[in-house]
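In this view, the complex is presented without one of its protein chains, the others remaining in place.
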Amino acid sequence: MSSTKKNTAILLIHCPDQKGIVAAISDFLLKNNGNVIDIEQHVETDINHFFMRVEWDLVGFAIPKDKIEEYFATLIGNKYSMQWQLKFSSKKPKMALFVSKMSHCLYDILQRYMSGEWEVEIPLIIGNHENLKYIADRFEIPFYHFPITKATKPEQEAKEIALLREHEVDFVVLARYMQILSDDFVNAFPNQVINIHHSFLPAFIGAKPYHAAHKRGVKIIGATSHYVTADLDEGPIIVQHTNSVSHKDSIKDLIRKGKNLEKMVLSEAIYLQLQHKVLPHNNRTIVF
Amino acid sequence: MSSTKKNTAILLIHCPDQKGIVAAISDFLLKNNGNVIDIEQHVETDINHFFMRVEWDLVGFAIPKDKIEEYFATLIGNKYSMQWQLKFSSKKPKMALFVSKMSHCLYDILQRYMSGEWEVEIPLIIGNHENLKYIADRFEIPFYHFPITKATKPEQEAKEIALLREHEVDFVVLARYMQILSDDFVNAFPNQVINIHHSFLPAFIGAKPYHAAHKRGVKIIGATSHYVTADLDEGPIIVQHTNSVSHKDSIKDLIRKGKNLEKMVLSEAIYLQLQHKVLPHNNRTIVF
Amino acid sequence: MSSTKKNTAILLIHCPDQKGIVAAISDFLLKNNGNVIDIEQHVETDINHFFMRVEWDLVGFAIPKDKIEEYFATLIGNKYSMQWQLKFSSKKPKMALFVSKMSHCLYDILQRYMSGEWEVEIPLIIGNHENLKYIADRFEIPFYHFPITKATKPEQEAKEIALLREHEVDFVVLARYMQILSDDFVNAFPNQVINIHHSFLPAFIGAKPYHAAHKRGVKIIGATSHYVTADLDEGPIIVQHTNSVSHKDSIKDLIRKGKNLEKMVLSEAIYLQLQHKVLPHNNRTIVF
Partner (left out) sequence: MSSTKKNTAILLIHCPDQKGIVAAISDFLLKNNGNVIDIEQHVETDINHFFMRVEWDLVGFAIPKDKIEEYFATLIGNKYSMQWQLKFSSKKPKMALFVSKMSHCLYDILQRYMSGEWEVEIPLIIGNHENLKYIADRFEIPFYHFPITKATKPEQEAKEIALLREHEVDFVVLARYMQILSDDFVNAFPNQVINIHHSFLPAFIGAKPYHAAHKRGVKIIGATSHYVTADLDEGPIIVQHTNSVSHKDSIKDLIRKGKNLEKMVLSEAIYLQLQHKVLPHNNRTIVF
């Protein structure tokens, strides 16, 4: 079975909690002959806020694909003061990769891409160094080199943004991209830039977390994938994993062991993003 | 906030998958002024079977509590060929404990019970040995001693069943009860007896799993809580956890480390059972 | 097999790294007919420092038990500028427990104590509240109530120290003791007070870590056992574990799930301490 054959629509919704939302949405789908494949809801009780992800089969659905947005807004969305995103499984998301010098996350992503594990297009890879260009070449993906200095950053980032727009990129993955993005860049792609940080945030924010972990003598290390916001390493967390370490592990060992976590945690976040299963809200995520 | 104040109804449902089930149920609740607190569904696609757990507030609900069963059956359940259980959060489940000689699971359960972590009543503890009677005494829970030999088993089990019926026990927990229940006993409480097996099933079925694990030289050990069926250690699995071990761990170490898993895995299964979150079907469980 | 029958000596050693240390120690034991049961060493290469734990059988050992300290100092220890602790498996360590209102760690410890899982004496339990006195009573362990206010703290702690000295306590366990110890108290028991902190340190130092974890939207929670030093939550870490959580987990759920980690992490630290397997050095621990 290949997921390419799925022809579904996905709604990611949130709004103030009110009686009747589930009934309204399931009734809307039923009346229009939409077969619900998956429906999941969550209420954040402390802020009285409602979240939902619903996926239904488009085969036989009465409302034409390009009218769903309008009909949903009119009949349901506006009534309940909802915010929503509408996605189609038939449209492969476009993902851009940003890299520096380390190859482990890049290879992990490209293997999944090549083997068909993911439904995604990778129109381009951007590096602030040229070290990994040869990998992009091997996989026949266009590689763009944007060296960045403090002076050239605004100009270079503007070019990157233009390039990403031109390729109609849906989201950006920082695959151990060792360069802080400016607020302008981040604001151009709100909750569309996924980073991997090599610690179990909020511990060891900033540079050299493995060195800091070794110095503190922790018995676990971790990795965190999160959406990038203007506050460094403070964005909504998508996935975290940890692993045991001991006094025997040198900083070099922590780095080696940490790479396993980084690969897994980043790829899991990408997978969830591709399935339209992550809904960021304030500084947290609902992961359906 | 105490969960004792919750006044909700819970429906656990399964039936052949059909269009419109979610809409029918959410509409039924909405029309009768029932505020949905939690709704979760799952479709087992390989067998085309639908599962749902829905919990709603009884405050203001139009149908009287003692009529909900009848109304649901008439209006929804029978129409969709559903099987269902209706539960009320206001009714504390009654749980009986079966023990032998080891105290770790028993203490873990009793601590949670005493500290108010769980909403449960424990009307009695049954032991095939008297070793742990002193603990029951300390916690002021009636303890019944039913020594079992091959010859006396049918008779003793019949007495146990009668005692459980008399106390209106909802489910039985085998807290390292080292005695196999007869098919008659198991059939008297279908999917109402929870066991803890000290291995990551299906590995190391039967007696002395830690000895077998040591002999095989595994690098992980585990524990499994499951509903008891007539097939030993083959019932639907509720919770499993594992832990790393090494060549340094003797059998004694495996037993010591395993106890931590056993306590956690059994108590997690009990918690899920108390929340009415486990729906066994065939030889698997849906854990909402 | 019971570990009570072991009659061994244990040396915990550290010193600047030098050639020949392992040979010197193993030769010292061999020449005096000491059968090595376990020997483990570690070199912290960045500070060029050597650590060792060696355990040998006292049966047939040529040097009398009460002379080992002197002989080792003269023949080996002083020569290599070592610091060391000498322990005997035949001497049960004495452990005092400090508690407040939460019972989960206390029960977990007492169950292991009562069932013979650990070789330890618990001469007393100290509470800054009386809430858990009934548990101490049930287990027939003397309970002392020391209510603490800002004004009475120095006086009350002085009494506690005197009481601990009187009972010849080897180490103190803070089993969710919700009161910060003064520097004077900490200095009276250097690396002899073990605390459980309910987060994966260094994340969420200080009060209410589960609330902070929920607010930050982390996908893992953790617990940390560590030696208490004058810097709050900054002492050498002994054991850490983490567990996955999701957006579905309320603060109450985090607290409930966290308790499992706290129990396990604290009891594991106590077990290691009882085996004389932890060697703190600077702000880290070697866990043999």
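Per-chain numbering from 1; labels A, B and C assigned in written order.
One rule holds for everything that comes next: contacts are C-beta pairs under 8 Å (C-beta built on N, C-alpha and C of every residue); 3 or more make two chains touch, one makes a residue touch a chain.
No experiment lies behind these values; they were computed from the predicted model shown.
Within the set C:Gln41, C:Asn131, C:Gln192 or C:Ser250, the residue that contacts the chain not displayed is C:Gln41. Across the entire complex, the residue among A:Asp46, A:Glu117, A:Glu155 or A:Asp231 in touch with the chain not shown is A:Glu117. Although one chain is not drawn, the whole complex shows that of B:Lys101, B:His129, B:His241 or B:Arg256 it is B:His241 that touches it.
Contact residues of chain A toward the unshown chain are 1, 102-104, 107-108, 110-112, 114-115, 117, 138, 252, 256, 259-260, 264, 267, 271.
Panel shows chain B; residues 42, 44-46, 200-204, 215-220, 222, 236-242, 246-248, 250, 283-287 of it touch the chain omitted from the view.
With the whole complex as reference, residues 19-20, 22-23, 26-27, 29-30, 33, 35-41, 43, 244 of chain C touch the missing chain.
Operating definition for what follows: only the chains that are shown with their structure count from here on.
Chain B and chain C touch with mostly matching residues; of the residue numbers seen at this interface, over half occur in both copies. Per-chain CA centroids place chain B at a distance of 36 Å from chain C.
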